[in-house]
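A single protein chain has been omitted from the complex, and every remaining protein chain is retained in its original position.
The first chain written gets the first letter, and so on, giving A and B; residue counts start at 1 in each chain.
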Amino acid sequence: MSTTVEQPRQFCTLGGQQSVVAIERAIPIVHGGPGCSNKLFSGMAFFNGFQGSGYAGGNAVPGTNSCEKEIVFGGETRLREVIDGALKVMDGDLFVVLTGCTADLVGDDTATVVSEYRERGVPIVHASTGGFKGNNYRGHELVAEAIIDQYLQPAPKVIPNLVNVWSVLPYQDTFWAGNLQAIRQLLEGLGLQVNILFGHDSGGIEAWKKIPAAAFNIVLSPWTGVSIAEKLEQRFGTPYLHYPVLPIGAVETSRFLRSAGEFAHLQSTQVERYIEKQEAYFYHYLDRSADFFMEMRWDLPAQFINISDSFYSLGISRFLVNELGLKPGRQFITDNPPEIFLDGLVNQFATLADKVSAKVTFTHDGGEIAKTLRSEVFDQPPLVIGTSWDRDLAKQIGGYHLSIALPITDRLVLDRAYVGYAGGLRLVEDIYGAVLGTY
Amino acid sequence: MTTEIQVTPKSVVRQEPGVTIRERRLGSITGYSGTPDELVKISLAGQLVERERSFTQAGTCSSFCATLQLSLIQDAVVINHAPAGCSGDFPMFNLYNRYGQGKRKLDQTSARLITTNLNEHDTIFGATGKLLEAIHKAYSTYHPRAIFVTASCTSGIIGEDLESTLDEAEEELGIPIASVSCEGFRSQVWATGWDAAYSAILRKIVRPAKIRRPESINIITFIGEDYFSELLRPLGLVPDLIVPFTKIEQLETVSEAGATAQMCSTLGTYFAAGLEKQYGVPEIKSPPPYGLTGTDMWLRELAHITGKDDIVEQFIAAERNAIEPELEKLKKRFAGVKAFVAAGPSHGHSSMEILQDLGMELVGSCMFHHDAKLDHGDPAGDTLRAATTGSGRMTYSVCNKQSFELVNLLRRLKPDLVIVRHPSLAVSVAKLGIPACFVDDEHLGLGYRGLIRYGKKIADWFRNPAIERNLSRHSALPYTRWWLEQQPFSMLGGEV
Partner (left out) sequence: MALVNLANSNIQTREQRLGSIIAYEGTAADLGQRSREGRLHDRTRSFTQVSSCASDCSICLLSLIQDAAVVNHAPLGCAADFSMFNLTNRYGQFKRGITPANAHLVSSNLTETDTIFGGIAKLEQAVRDARERFNPKAIFVTASCASAITGEDIDAASDALEIELGIPVVAVHCEGFRSKVWTTGFDVAYHAILRKIVKPPQTKHPEIVNIITFWGDDVFTELFSRLGLVANLIVPFANIERISRLSESGATVQMCSTLGTYLAAGLESLYGVPEVKAPPPYGLAGTDAWLRALGRVTHKETEVEELIASEHEAIAPELAELRKELKDLTGYVAAGSVHGHSLASVLRELGLNVAGSCFWHHDPKFDNQDPAADSLQHVVKTYGDFPVSICNKQSYEVVNQLRRFKPDVFIVRHPGMAVWGGKLGIPTFLVEDEHFGLAYRGLLRFGHKIADAVNNPSFYQHLAKHTRLPYTDWWLRQGSTAFLGAEE
C-alpha cells in the first residue's frame, strides 16, 4: 500500500484550530507559517459544506505568519507580540495557541511563553500541533487535552446528572453543528444535563470549566475522544461510557439511549417512555413512505459503499442494514484509527446484523480507493456514500453518489443532522434524493 | 435478410374504433376463489362466471394502462380528454419515461402529455372545440408523428364525438390522430386499457408490410430492460421491443417481423393476435419464457416458426448447463421457503414458475383478474395451467387489488415471502412483517440466466428484511379485528 495521498479527507494536527473556533468565544492563535491556518480553514470549513469564518475563524485568526527570520532566529518574540496584540484586539474568553510545523521543527519553546501569560491570569493554553505529528482527529484531542491539563481545576462536588459529551469533530464532520445539537436533545430527553462543549449555545469557557463536575463522560465515537475521557478519568476520577457507533435512525439511537440510561442509573421506565415516543415519530415517517421503499426500487441501490471516517462508515452501515435492509459492499475508513482500535472496528463491521457483515479497508488515499472500486464487479448500480472527491468515481462504476463527508463541495450545510431519530430520516431523504435526481 | 412481398389493397384493413372489453371478449373476471386446477377447468369449459364483491377498495382503470403505453412512444403526444384529476398519474408516466430513457442512453426529455382539463361547462356544452385546440397546440409545439387521444369517464358519459373531431384534425395536419377508448367505467378489468391502446396502434399506425424481416421478432413489453437479446441473438434473431421507447416509424413496420412474442400474455394478447390476423405475423402462443420449462417451450416454438429448429436444442442444453451450479446454490438457499404471488395474470404465473424452479413451495396466489381465454384462442397458451402443473391445488384467488382480502389471506397462509407486483400492495404485506418483494423490472427473471438474476435479487432481500421487521413492530393496519377474524373471501358474493 502506497504512502501517497490523493484526494485528502483529513489533514494535520493543526486542524485542531477548528475545534477551538467551535468553542464559543474561544480564539485560536497560530504560531506557524503564513499559510497554515488559511489552508485548514479552506479544507475543513469553507470547502466542506461552505462553513464560514463564524465568530473568529477564517481570516480573523491571529497568527505569527512566521517567515525566514523566525526560522533562523526563532519565533518566540513574534509569538509574544501576537499574543499581546490578541489580548488587546480580540474579544475572547479563551485563547488557544497552536503550533505549526515551523515552530515545532525549529524548537520554539511555545509552552513556556504561553505559561508566562497563564501565570498572570490570562485564560490561555497551548497545544503542540506541528502538522507532521498526526492528523486532525488527533489534533482535536490535543486541543481538548490541553485545555483540560492547563486550564481546568477539580470541582468541589459532582453535579449528579451532568454529562460531558465527546463525539463528532467540529468542522471535520460537516454536519457537526446539527449532530451535536441532536445528541444534546436526545440526552436531555432522558433527563440529563448535557455539556456539549462545541457549537451554538454550548456555553463557551463556562461550560468547559464545568467538565470536572460531571457525573460521567460519554464518548460517542468509534475512537476519537477516548484519550480525552481517559485523561479526565485519571485527573478527576470521572467515569466514562464509550459507545462506539454513531447512532443514526431508531434502532441504533434507541440502543444508545438505553446504554446511556443504564450507565447513568436512570429509571428504565423513564428511558423507555422517551424512546417509545421517538420511535413512534420515526416509524410514522418510514411507514408513510414504505410504498416508496417497497415498490419504487427500480434499480434503487441494494448495495452501499461508504467512503468516510469511522464515525460515518460504521454509523451509516448499521443504519442502512438494520433500518432499510440494504446490503453492505466494501467499506472504506479514512480517519487512520490508531492500531489499538482496528480490531474492534473490523469486528463491528463483521457483526452489522445477524447474517450481515462487511469488508473494511483502512485507507485515506483516494487513488487506492478508486483503484479498488474500479476493479470490483457490480451486478447492480451501487450507492456510494462518500465525499465530493468520489463523484466521478461513482459515475465510472455506474453507481449513485451522495456527499456526506469531508470534503463536501456540492452541498451547502447549515444545521442538518444525521444523528438521532430525525437525523435518520434526513439521511434517508438525502440518499434517495440523490438517486432520484439522476432520473 | 428481407423478402419483397406484393402490396395489395386488401392488406390495408381499417377497423372500427373502439375495442370490446375483456369481460365480453375473453370472458375475464375479477372475483374468484378456489384452486388453479378448478379455474383452468371451468375456463376451458366456458363456464367461468364473475363473482362480485360487496365491499371493495380502490382499483385501477384502463385509462392508466392505455396512457402508460402510449406516453412512452418517443415521438407521439397523448392528449387526455378529461378533467384534470385524470392526469394525476402524469408525473409517474414522466418518471418512467425519463428513467427508461436514462437506461437506454436516450436524451432525457419530459413525456409529452396534455390534458384538455374538462370542467362543468364542458360537460354541459361539450368540448370538441377544446380538443381541437389541444391537438393544434400539441402539433405546433412538438411536431409529433402521431397523436393519441385518450377518452375518460367524463368524455364517455357526455358522449363526446371523438371520431369526427379527430378525422377533421387528421385531414388538416396529415398525421395519424387516433382515439383510444379507455374510459375507466367501461371495464372492471383494467387490462382492457392495453387492448384499447394497441387497437389504436393497429388501426392507425401499423402499415402493411412492404418487405419482410424474418429475423426481427416483435416483443410486446412493459418498460423493463432488454434481456431478450440473450435468448434471441444466439439464434440469429433480433428482438424489437415494443411499444415503450419506440418511435412511430418503428411501429409502422412491425408488420414486417418474423414473429410476435410477449413477455406477458395478459399484456399483449390483443396486439399479437391482431398482428397475426391482419398482417400475417405469426404469434408465439406458448407462455412467455420464464422458468426452465417455460423457456424451453417458448424457444422451441420460436425456433419452429423462424426455421431455427436445428440450433435451438443445442442452445437450450448449453444454457441449462451454464446456470446449473448457481441454480443448485439458490435451490439450497430457498429450500423449504413458502411463497405467495400477488400479481397480474400471465406475468404472475411466470413468477410462480420462477419461484418453483428456485425450489420454493407456493402456498397460494392471488391474481388481479383472470382471462378465461386469450385472443388467439389456443389453450396451449394457458399460463395458469403451465405454472401450476405440480401445484394445482394451492389456494388461488382473483381480486382486483383488494388489499383487505389479501391481508386477511396472508395472515392465514403465513408465507415466508411474497412477490407483489402492483403499486400500493407491497406496503400492506410489509406491515404484516412478511418479506415483500416488488421486482420492478419485469424482464429480470426471463430465460435461463434470468432465473439466477431473479433468485439473487430475492435472496438479498430475504436475508435481511429490516423494513418489514421494523414496520410490523411499529405500524398498524387499518382493518378491524372483526374483519381479520372473517374468512378472507366473505365479501366475495355469489356468481353473477
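The criterion applied here is as follows: a residue touches a chain if its C-beta (ideal position, glycine included) is under 8 Å from a C-beta of that chain, and two chains touch if they have at least 3 such contacts.
Computed from a predicted model, the values in this text were never measured in an experiment.
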Indicate each shown chain that the hidden chain touches within the full complex. A
Where A:C12, A:A250 or A:V271 are the choices, the one touching the absent chain is A:C12
Filtering A:A22, A:A86, A:V113 or A:A213 for touch with the omitted chain leaves A:A86
Hidden partner interface residues of chain A, rising order: 2-8, 10-15, 27, 30, 32-44, 46-48, 52-53, 55-56, 58-68, 70-71, 81-82, 84-86, 88-92, 100-102, 105-106, 131-136, 366-367, 388-389, 392, 407, 409
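Here, only the chains that are shown with their structure count from here on.
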Averaged-CA centre spacing for the pair chain B and chain A, given as whole angstrom: 51
Write out the stretch or stretches of chain B touching chain A in their complex. 95, 98-99, 102, 108, 420, 423-424, 426-427, 430-431, 436, 438, 440-441, 453, 456-457, 460-461, 463-468, 470-471, 473-475
Taking the complex as given, what residues does chain A use to touch chain B? 250-251, 279-280, 283-284, 286-287, 290-291, 293-299, 302, 321-325, 327, 353-356, 379, 438-439
